[in-house]
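This is the structure I have questions about; it appears just below.
And then chain A:
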Amino acid sequence: MQADLSMLKNVGLEHFLIVSAILFSLGIYAVVTRKNAIMVLMGIELILNSANINFIAFSKYSTAELSGHLAAIFVIILAAAEAAIAIAIVLNIYKNFLTVNIDEIDNLKR
Partner candidate 1 sequence: MQILGIGILTWIVFLPVVAMLLVLLVPKGRETWIKWISVVATGIQVILAVVMLLNYRYDLAGVNTLEGFQFVEKYRWIDVSGVAWFGRIVIEYFLGVDGLSMPMVVLTALISFIGAIASWELPKTKGYYSLYLLLDTGMMGVFVALDFFLFYVFWEVMLLPMYFLIGIWGGPRREYAAIKFFIYTLLGSVLMLLVMIGLYFSTSIIDPVTGEKIHTFNMLAMMDPRNYEPGSIFSGLHTTWRYIAYIALFIGFAIKVPIVPFHTWLPDAHVEAPTPISVILAGVLLKMGTYGMLRISFPIFPDGMVKYALPMAILGFINIVYGALAAMAQEDFKKLIAYSSISHMGYVVLGISALNTQGVTGGIMQMFNHGTITAMLFLIVGVLYDRAHTRGLDEFGGLANQMPKYFGIVIIAFFAALGLPGLSGFVSEAFVFLGAFQTYKWIAIFSATGVIITAGYILWTTQRLFLGQLPERWKNLPDINARELVTLVPLAIIVIFLGVYPSPLINLMNTSVNHLVRFVSEMGQAGVQLGILP
Partner candidate 2 sequence: MTEQFVIELTQSLKNFLPEVSLTITLSLVILLDLIFGRKFKNIGAFISLAGLVVTLFFTVKQYGGNYQIFRGMFVVDPYSTFFKFVFIISALVIVIFSLQSYELKETSARRRTGEYYFLILSLTLGAFLMAGSVNLVMMYLSLELVSISSYILAGYIKESERSSEASMKYVIYGALSSGLMIYGISLIYGLTGELNIYALNASLLSTGYSPIVLMISLLLMLAGFGYKISAVPFHYWTPDVYEGAPITVTAFLSVSSKAAGFAMLIRFLKASFIDRTVTLGVEGAWAIIQGLPWTEIIAVLSALTMTVGNIIAIWQNNLKRMLAYSSIAHAGYILMGVVVAQNYGISAMLIYFIAYLFMNLGAFYCVMLVAEKTGSEDIEVYKGLGYRAPFLGVVFTIFLVSLTGIPPTFGFIGKLYLFSALINAKVIWLAVVGVLNSVISLYYYIRVVRNMFLRDPESEKASIAFSPAHIVVMLILVIPTLLFGVYFSPIVELAQNSVAMFGLR
């Protein structure tokens, strides 16, 4: 138990950065491999959140300023807005194409 707590106290910047890097990579992986538009969007959300973790971690560990937190709030909000728009667009795509598989939606390439 003692060990656990001290470990918690020793959490440093690197740990956050590693988490965020993992999250970022997962997001990229999702974007690259998924064919479902919603899944791709979720991958993008992961990327945004990894940036958020970075912001907060940097803000916490480097300076006393709050700018990193502020940035995170704005990113959250933008992520929300973007998700809203994206999902609306995907819905519309579904109405027109009856699928959300982005590989099948390629009328314009032809």
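Criterion applied: all candidates are chains of the complex that A comes from, given by their letters.
One rule holds in what follows: contacts are C-beta pairs under 8 Å (C-beta built on N, C-alpha and C of every residue); 3 or more make two chains touch, one makes a residue touch a chain; residues count from 1.
Only a predicted model underlies this, so the values are computations on that prediction, with no experimental measurement involved.
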item	value
Which of 1 or 2 touches chain A - same complex, any copy	2
Candidate 2 partner contacts - residues on chain A that touch it in the complex	17, 20, 24, 27, 31, 37, 40-41, 44, 47-48, 50-52, 54-55, 57-59, 62-63, 65, 67-68, 70-71, 74-75, 78, 81-82, 85-86, 89-90, 92-93, 95-97, 102, 105-109
